[in-house]
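To start, the structure under review is shown below, and the notes come after it.
Yeah, one chain of the complex is gone here, protein chain that is, but the others are all in their spots.
Up next is chain A:
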Amino acid sequence: MQEFRLPDPGEGLTEAEIVAWRVQPGDTVHVNDVLLEVETAKSLVELPSPFEGTVEALLVEEGQTVEVGSPIIRVTGGEADAVESSPKEETEQSLEQEEGGGAVLVGYGVRGGAETRRRKPTTVRDAPAAEPAPAPAADPAPAAATASAGRALAKPPTRKLAKDLGVDLQALTGTGGAGEVTREDVTRAAQGPPQGHGRTRGSQAPALTQRSAHAAKAEPWTGGREERIPVKGVRKAIAQGMAASAFTAPHASVFVDVDATRTMEFVKRLKASSDFEGVKVSPLLIVAKAVLWAIARSPHINSRFTDDELIVPRYVNLGIAAATPRGLMVPNIKDAQELSLRELARAIEALTATAREGRTAPADMQHGTFTITNIGVFGMDTGTPILNSGEAGILAFGSIRQKPWVVDGEVRPRWVTTVGGSFDHRAVDGDVISRFLADVASILEEPALLLD
């Protein structure tokens, strides 16, 4: 039996998120077959198998963040390989010990504070002390600060001061702007409750890390009073993008109800057509085509506003918002205006499949010019979307349901949807916005207009 421990996939990184497993228990693997994908602070990488044999167990779930050095997969059979058999790395308790953070097998991830950290004869990999702050009990968030393990942030003079005063930086809650330990924190700690000769040791500390937070998810009302989830990675990027957009571009939102019955019929006919065999056809495809058609008639909808210029691309990089395992992503189809209906269908299919697998490359998300968000897939009728940062328009496409609709003075069941959207009111005025949305609606009412 062989266990593969998470190596440092970058340069001195201490943890990585398991993004996707490419193998399942029972699979046969060969040396250098890709086992899984992990995402670090720096990159998304594939990890190749160091062994051959049969996968016995995946030891970590997708979505979990694990410390470097944690066992992640167990493989049986095959020729024993030396990767995991080094005498340094064994013991069952290592997982718990690594909760303290900072363990690295390779690279030079653990730095600084050599004295306290490294002298620890009995444990496998030593971990920097992650003890809760010895600060006064009134301190509201000791857990949050210690959760980030690794080396405590502090400026060199502060480190020097801490060393001189015998204060362990690792054990302090930083109050600086970036969470760094300040001079005052050190002075306070030096005057505060005794720390046992100023040095804290080892990893017997309660490990209030992400993983314990993760464990709490299964039982929503158990665990601590509050769950604290570090904002990082994709979530951080989403947050920054949303805030930048919402507080920069004045959003104007408009909506219109549409009888999309003919769109539904058109989709049905396309599906039956031999030309579209093997191609996924959905109402979203017609919406995308309608958007491209309407942009051609109102080019400023597809623009970006800077304080000096309104930049109007003569192309459309059409973004499709996608809910992915890693969070919201908006990959875009480059030069979508040049694509035939069939090519567009293929492009949407490829883009959504890639996004759903969480394999969207960052370059695929850059330089978008207009976005469609298909909130209908969540059963919503409509909403006021936030513009994808740097774009002037986003179209929200709601669910399509049969509803009563008045046709020639009679109430009839029709396939009805709502199209709406938000637009950068600095870039475009109400008349342009309304005309654009009316154009999209007219195509959904009568797709034959696309022939125009």
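Remarks
Keep this in mind: contacts are C-beta pairs under 8 Å (C-beta built on N, C-alpha and C of every residue); 3 or more make two chains touch, one makes a residue touch a chain; residues count from 1.
Keep in mind that, in the parts below, contacts and distances are computed from a predicted model.
The complex includes a chain that is not drawn, and of the options "Transporter", "2-oxoisovalerate dehydrogenase subunit alpha", "Cytochrome C oxidase subunit IV" or "RlpA-like protein double-psi beta-barrel domain-containing protein" the UniProt name matching it is "2-oxoisovalerate dehydrogenase subunit alpha". The chain that is not drawn here is touched, among residues A:Met1, A:Ala361 or A:Ala448, by A:Ala361. When the full complex is taken into account, the listed residue touching the unshown chain is A:Pro50, out of A:Pro50, A:Gly174 or A:Pro283.
Across the interface with the omitted chain, chain A contributes residues 4-11, 31-32, 42-50, 81-83, 86-88, 105-108, 114, 118-122, 124-126, 361-363.
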